[in-house]
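Only one protein chain is missing from this complex, and each of the others stays in its spot.
Entry: chain A
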């Protein structure tokens, strides 16, 4: 055999090529021979960290505990336009829920699934623990478990003979004196071990060591505080770090803290400052657009996404959001352009073809509709995706008037995803047309219990009950529909009609 490479160089090379598993094994071998080799030790910590690393500035999901037991909340009912929490019963900027479906919290659905776009804040504890808690969409109890648990367990499984570093036996004060070791150790504790308390201790010692001059440690302190739910302390650390060093990251962290404290307007001000220092910075622009979107301010969200695209014309989130916005504002042909752009960029998945199919259908490009859906079906990774494709095919079938096919499609949606409330609702409407009142009632009841935020099952139930003469149930259902979508004209007319019924002798 040829020359053996120097093991450390070999490990370093593995690390550069992102072969972390091999890198960590090589380092382990070095450490077996030379237990006090700091370089190898540091490299191994970095490799282990990189394996589970998630960008902290990415949006994270709010857990049940944070939402229901929010101790930072001052007022139960915030002033309009200053909180992310109130969405239901609000005026919509842009298309109404009759055109653009809404999420559980009453916000229009986004074109890009982020952790916080899925379900919003539930109203009651029961809703919080009940609603879509499946393996793919479960809401964690707290954000400190959630994603970190799922990532952390991977590393737990790969180390059968215990962890690499035993945190409880570590003398943190020693490490602090070696800043390079301390930083890798911190990242290891924070990301790999997911132990915010020890990480905080280390960061605190390190800041003290550096005479409170090192902005990096301040940011890390802030991250630890954030992870522990001490938002005010985190805010203080980030602000202090900002006075020393202008970094895009710090602005994003600070904005994240404010969003968690439900102060979207302050977050927007922070991002504005960030944009003054770093004009046209894409990640900040994206963050601003997300806040606007969450506050139901679709038109300005789209503006910011367009700004993002001017800087970075391959930003998937921006393309998808603008595309979906065009789709729901009655311009499917433009949405089609945006989705095609995604396709050209190499995004090749079920969801995209699903959207392309819908756009083709509404833009009257009939020759491409069904091919897109076929492609989507073959690309579907799980049953949920299959269900969505069948659901859209059901819409196409309704559109071309083939109700039999539509019925089969919605049934297939349900057999793939048992909790598809929209499909239940549509199936009920088809049953209503066949005069199968009892079945329609049962389906609508199921639909409304699965998705109480949707107004459609309520209003359909109201019309059905009114038709068979059950005015009381009809009125109750109409009231629920009006609560979910106050501006719905048919509901208002029905309520008016029922009131007249009740008033007449």
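Throughout what follows, contacts are C-beta pairs under 8 Å (C-beta built on N, C-alpha and C of every residue); 3 or more make two chains touch, one makes a residue touch a chain; residues count from 1.
Just so it is clear, contacts and distances are computed from a predicted model.
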Have a look at "Large ribosomal subunit protein bL21m", "GPI transamidase component PIG-T", "Vps72/YL1 C-terminal domain-containing protein" or "BBSome complex member BBS1" and point out the UniProt protein name belonging to the hidden chain. "BBSome complex member BBS1"
Which of A:21, A:34, A:208 or A:330 sits in contact with the chain that's absent? A:330
Which listed residue, A:189, A:443 or A:464, touches the chain dropped from view? A:443
Across A:234, A:412, A:459 or A:478, the one contacting the chain not displayed is A:412
Across the whole complex, the chain not displayed is touched by chain A residues 64, 79, 126, 129-130, 133-136, 138, 140-142, 144-146, 149-150, 153, 157, 329-331, 333-334, 337, 363-367, 369-371, 373-374, 383, 390, 393, 400, 402, 405, 408-409, 411-412, 414-415, 418-419, 427, 438-439, 441-443, 445-446, 449-450, 499-500, 503-505
